[in-house]
Structure formats: structure tokens, C-alpha cells
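Note that this complex is displayed minus one protein chain, with the remaining chains in position.
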Amino acid sequence: MHSVQPLLDAGVKVIDLSADFRIQDVALWEQWYNIKHACPELIPHAVYGLPEVNREQIKTANFIAVPGCYPTAIQLGFLPLLENDLVDSSRLIADAKSGVSGAGRKAVEDYLLCEATESIKAYGVTAHRHQPEICQGLHRAAGVEIGLTFIPHLAPMVRGILATLYAPVKNERNVTQEQLQSIFEDRYASEPFVEVLSAGEFPATRNVKGSNRCEISVTYRDDTDTVVVLSAEDNLVKGASGQAIQNMNVMFGLEETAGLEGIALLP
Amino acid sequence: MHSVQPLLDAGVKVIDLSADFRIQDVALWEQWYNIKHACPELIPHAVYGLPEVNREQIKTANFIAVPGCYPTAIQLGFLPLLENDLVDSSRLIADAKSGVSGAGRKAVEDYLLCEATESIKAYGVTAHRHQPEICQGLHRAAGVEIGLTFIPHLAPMVRGILATLYAPVKNERNVTQEQLQSIFEDRYASEPFVEVLSAGEFPATRNVKGSNRCEISVTYRDDTDTVVVLSAEDNLVKGASGQAIQNMNVMFGLEETAGLEGIALLP
Amino acid sequence: MHSVQPLLDAGVKVIDLSADFRIQDVALWEQWYNIKHACPELIPHAVYGLPEVNREQIKTANFIAVPGCYPTAIQLGFLPLLENDLVDSSRLIADAKSGVSGAGRKAVEDYLLCEATESIKAYGVTAHRHQPEICQGLHRAAGVEIGLTFIPHLAPMVRGILATLYAPVKNERNVTQEQLQSIFEDRYASEPFVEVLSAGEFPATRNVKGSNRCEISVTYRDDTDTVVVLSAEDNLVKGASGQAIQNMNVMFGLEETAGLEGIALLP
Partner (left out) sequence: MHSVQPLLDAGVKVIDLSADFRIQDVALWEQWYNIKHACPELIPHAVYGLPEVNREQIKTANFIAVPGCYPTAIQLGFLPLLENDLVDSSRLIADAKSGVSGAGRKAVEDYLLCEATESIKAYGVTAHRHQPEICQGLHRAAGVEIGLTFIPHLAPMVRGILATLYAPVKNERNVTQEQLQSIFEDRYASEPFVEVLSAGEFPATRNVKGSNRCEISVTYRDDTDTVVVLSAEDNLVKGASGQAIQNMNVMFGLEETAGLEGIALLP
């Protein structure tokens, strides 16, 4: 947040991978990040860099706030449900599992191999900084109030996020597996980096490792009238630098997939 | 199911680790396991071996059906909420993560190191065999109808189950973190193998590895009026053979903790 | 060995990834593989596909036997020492560590995650099939008799081979670290896929994961007058299909690095 204004003044386009300009409500941001924002006047000028939502704005932007890793996987999973007003947006649950690289490369005891391997745990159970970003994005896309219980987990692996999303179908709506499948397939039909899996197939993080793809499945559970969406990405690619490159491509009129067509490396 | 009757006839007490006698409704069992039950007349005589619920019955039983791994972790987590009528029992969610040992030792491609390591995925998304066992147990304990969305996941580790449980508070109820903490602590105060963690502490599967303990935390999320319970066990110990030994101890009037006091081996 | 002759007859060039034509001595091959060779008359026509040794022959070949994974890493490590007559070729030791993918994708109990993770062990301690291939290659390159103690190990990871090679300096020779470093750097100066690390740097398998590169370090231990060479490759790339593609490129007059310039994916 200290570097953006000088760069923009110098005529440089900025794609910011940090969390500094993702949240439009500066008070909310300051509450979650617990510091004073250095440059609040720029916040309204930041375009939120989720191409599947904001592609047109990104094309003409000169300043992009790239989404966080959890927010990317979770928004892509919930969006078709909310845009079609199918689920009760006040009772969303996102149970997300991340590899340890999500914590960065800091030399911290919790992320030592001997501490993190062969174990799974939740963290941020009472609150996590990505929650307001997710809610803001879903609210903007769907125009409804969002009630979200988001619980991130640390899984014993390096890369990958799997978000398991639960949404109760609205009382007055009737849905079927076939409808849901069509809605998701249609929503992402022209998206180069979102793949809706066929009914009966489910994502695994290994299948997107090293790639910029997000794999999504949608399942209707008629026993509880609940939709279960699974969304998998590589947190370091579609959840971070790959998405930044995707934004750059869109921003500069390049082929959106340029440099991003690598397939997953198993494993 | 083929061996139990002859053993009982010979005066041998039976502690059955299989799934054959866990479900009282034989039609339901046959539907989920897709075979004909060989010995339905014995099902009503099987005592469900969850000592935290059925200790008195176990003491005098001569035939025990030991609970499954997921059902143990999930029931222990939901029970205090349901027994106290705090949550809407029709909208429960159990997002469970298991190590690969849950699949047994079969030589199956999916469980090869090269396939299962460094990846997380869901399975049984549309339905899993442990679901009716969980619902039956919760229904019996709480006397209410259970609506449960249970999604198991395969985590890249050997041992351990972490169940993340979500339950919406009933409309007419008011709860606080302090109340929930007390309710859980009271419920399990005299249980040797269930440890309710202090508020702000959360379980990790490594902390119960090789031990018969189940670690539980309870968190009230006031932003969504939802209770989040985390329940961790070693699926091979409290979720299987350790629990069988615990049943044996109770059944034979031995010290309930005999042979089960080993602490976790990290990791 | 059943398919090659018909393919050659049809004018198709063959690059064989199997072990069928790697060993020129058919009796030796039959002894190690314990079957009758189906096509011994073709063995003399197979060019051994190690481009760092046989590039000129590969250019004009129509039938290539691609080296095994261990033989590639071990030969590349020993070659500069033997070609320069620096070490006692009768007392070579190769202690090699391989990821589990070296065993292929067979559903075998030993390679289950629960069996292979968090453990290291040796195998083939009395004898391993790759030993005659390594000895043949070193003998041909250096024109001396080879005495090799080769012990492979299974390491708890998916990809990668690290070969730690020990060779006693010949009695009558004097070597220094600087000389060794120069000899190795000169030997591989124009090789696109062998990188000799600077003195004081040592390979790790993660640094070559997914790439066709072999990283090599050479260290002189003056306390025991022994040379220690470390050689790391991805067993599935330079140790297998990547090397096959490299052969294809050479064979067809393509750029040798075509399709093989991907860098390592960490991890």
C-alpha cells in the first residue's frame, strides 16, 4: 500500500498480490489486519482481479487487487448458486483445506515438517482474514446479504486448496442434480481456467497442482436439500501468481491463457 | 455375521469390529451394504459399543457392535448439542477428514503413496455407509429426527480423523461460548477418553496419534449463529481397536483404561 | 521384445523404454530377468540411449534402448572419474535412493501410502537388475573392469533419485577438489541436461522434479582419499520418458531440448 501510488504516478500498471486493496470498506480492513491503511484513497480505484467476475473491468484497469487463495476457490464455487438465487445466502458454510505453502515461507515452528506432517487441524476457527473478502465478493456478485461460516484447515501437503461448500436450497426452490450441473457448466462454459467436472466426478488437489485451473463439482443432496460444491485449485497458481498473470494477460490484451497452459504435475 | 451365533452359543462374549450389527434396521443395512444379512435375528441383541452413551448396557452385554471410525468422532462431537436441544437437528453438517489407513490395507491403486500423497479429495459425496449409523446413534441419544450432510475426505496422512461439525442454533435458543464450553466439559467430565479442550484451543490429529483419546473443541460463531465442533481421534484406536478394548474392559469389569493409557506418539 | 522387429520392418524407428534391449549379453539378461529373450538377434542393433555417451550413434540409429533410471544417474556420476582413470574401478559403491514411483503404478501392498510413507529401507541388497546395465555402460565407456556394490533404497517420496557414489582414488594418482571440479565441468560443459554444481553446492531431488536435468556434485574427501559424487534426477523424466524424448530429438535432428525445457516444480 506504500508502493502503489508512486507506481501509478509513474504510469506503471499495478497488479497487487497483497491483501491491501481487496476490501473496499477501509474500516473493516483495518479491523481485520489491525493496522492503519496507508493509502485509503486508492482503495476505490482497485479492480478486484477475479476474471470470472470482472473481466471487462480488468481489461481497462490500471490497478488490480488480486484475490486471496481461499476467496478464489470459494467464490468460484458459490457464485453459480447465488447468481441464480438457488440457496439461502445467509447459511453458507465453507470448509476449506489448504496445503502448508499457504502460510508462506516464514521459518515458523508450526510449519516445520515435523510439526505439520501427518496431521490435520483447523485454524482461524473463530475468525479468518479472508472471510470479509469472500463475503464482499459474493455480496457484489449476487446482490444479497451473505452469512458465511468459513473454517480453514491446514492439511499435511505443500500445495492445493480444496473447499467443500455447503448451501441449503431456498425453501421455495426446487432443484435437481441435472439443473445444478447445467447451471454450473453454463456459468463456466467459456472460462479457460474453470472446469466443471461431470456429475459423479469430484476434484482432488493433485489434479490441479502446478496448473492455473480450478476444478469444480456440484452435488445435490436430496436427503437434506443441500447443495455440496467441491472446488480445488493450486493455491500458488490460480490462488496467487497464476491468477496475477491471468489478470496481466487480460489487462494488456494478450491471450488470456498465455504462459498458463501448463498441465498439472502429478504429484 | 456368520461367526457370532456359534460363538455366543459356545458361551463366548463377542466384540464385533465389523459393520454387520451396527445398524438396527436390517433393510437399511442391506440397502447400504448391498448384501443379504446372514443373521438378522441377532441384530436386536447387539449393544452399540459407544461407552460414552451405552456404558451401563455394555457392562452386562455379551455381544457388542463396535462403532465405526467416523461415527465415533462425529457422535461424540454432536451429542452434547443434541442432548441439550440447542441446535436444529435437521440441518447438521459433518465435514470429516480421514487418513488413508481408514481404507484398510488392501492393495488398491487409489491408496498407493504416489496416488494419495500430497493431495486431498472428498469421496462418498452422494452417500457414505457410515451415514445411517451416525443418524441412528444421534437419533437414539437425542430422540429427535436427524438431517445430516456427511462428507468424508481422504487426507494425505496415515492415521487420524478430524471431524468439523456445523450445527445451526435453534431459533428460539440463545447460546454463548461460555455455556457451550460448560455443557461440553460437563458432558465428558468423567469420561477417560474424551478431552474437551479449553476455549481457544483446537484439536489436531497428531495429538491423538496412537492414543485412545478423542479431543473435542466447541466454538460459537455469533456471526452466523452456528456452533462449530472439532473432534479428533486416531481412527485405528478410539475409532477401532482401542474402542474395542475399552468395551472389553467395561464388559469384563476391568479398569476401563487398562492397556489404553499410551500417550500420542508425535508423529 | 515382441514388438520391435515388426515395427522396424514397417520402417518405424523405435525408442524402447523397457529393459529388453539394454544388456548386450543375452545370457546375462536372461539370468537377471529370468525369462527367455524373444528376440536375441536384435540386441546387437540396439543403440544404448544415453546421449551424453552415445550421441553420434543415436543420430543415425533406428532402434534405441533407453537406459534405466538408476543407470542414468549412476553412470553420469561415475563417467568423468573412470574416463580419466582417476579411481579404482574395482571398488565402486553406489548408494541410491529412489522415490516410490520407480516401482511403477502396480497396486502392491508395499507401495501403499500407509506402508511406504515415513520410512526408508534398502531393497535388492543382494542383487538388483540394474547392476549389469550399469556395469556394462561403465565398462564400455571406460574400457576397464568394473566392480560395483550397488544398493538401492526406497525413500518416502514420489519422484526422484539421488545416487551417492563413492570411489577410492587410485594409489598412484593425486587429485584435488579443484581438479575434480574442472574435470566434471569440462565433461558436461556442452550437455544441455547435466548440470555440474559449484563446489560446496549439492543436489537435492526437489530441484530436478519434473525437469529433464541431472544435477551432479563432486567432492574429494582427503581424509579417506575418496571421491564422493552426488547425482540427482527425476526418475520419471531424465530417468525415463524425458530421456526417451531427448533420444527422439537427437534421432530426428530436432533441437535436443525441444519439449524438455520445463523447469522443476517445487515440490
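Each chain gets a letter, A, B and C, in the order it is written, and its residues are counted from 1.
Convention: contacts are C-beta pairs under 8 Å (C-beta built on N, C-alpha and C of every residue); 3 or more make two chains touch, one makes a residue touch a chain.
None of these values were measured; they are calculated from a predicted model.
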With touch defined as in the header, list the contact partners of the absent chain among those displayed.
A, B, C
Filtering C:Pro40, C:Pro156 or C:Gly262 for touch with the omitted chain leaves C:Pro156
Of C:Arg22, C:Arg187 or C:Lys209, which residue touches the hidden chain?
C:Lys209
Logged for subunit B, residues touching the omitted partner chain are 117-118, 158, 209-210, 262, 265, 267
Residues of subunit C in contact with the chain not shown:
90-91, 93, 95, 97, 99, 114, 117-123, 125-126, 147-149, 151, 153, 155-160, 162, 164, 166, 168, 200, 202-207, 209, 217, 219, 221, 223-224, 226, 228, 230, 232, 267
Residues of subunit A in contact with the chain that isn't shown?
100-101, 105, 107-109, 111-118, 156, 158
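Everything that follows uses one rule, which is that only the chains that are shown with their structure count from here on.
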What kind of graph do the touching chains make: line, ring, star, complete, other?
complete
Chain centre separation in whole Å, for subunit C relative to subunit A (CA means):
43
Centroid distance [mean C-alpha coordinates] between subunit B and subunit A, Å:
32
Overlap residues in subunit C, where contacts from two or more other chains coincide
117-118, 158
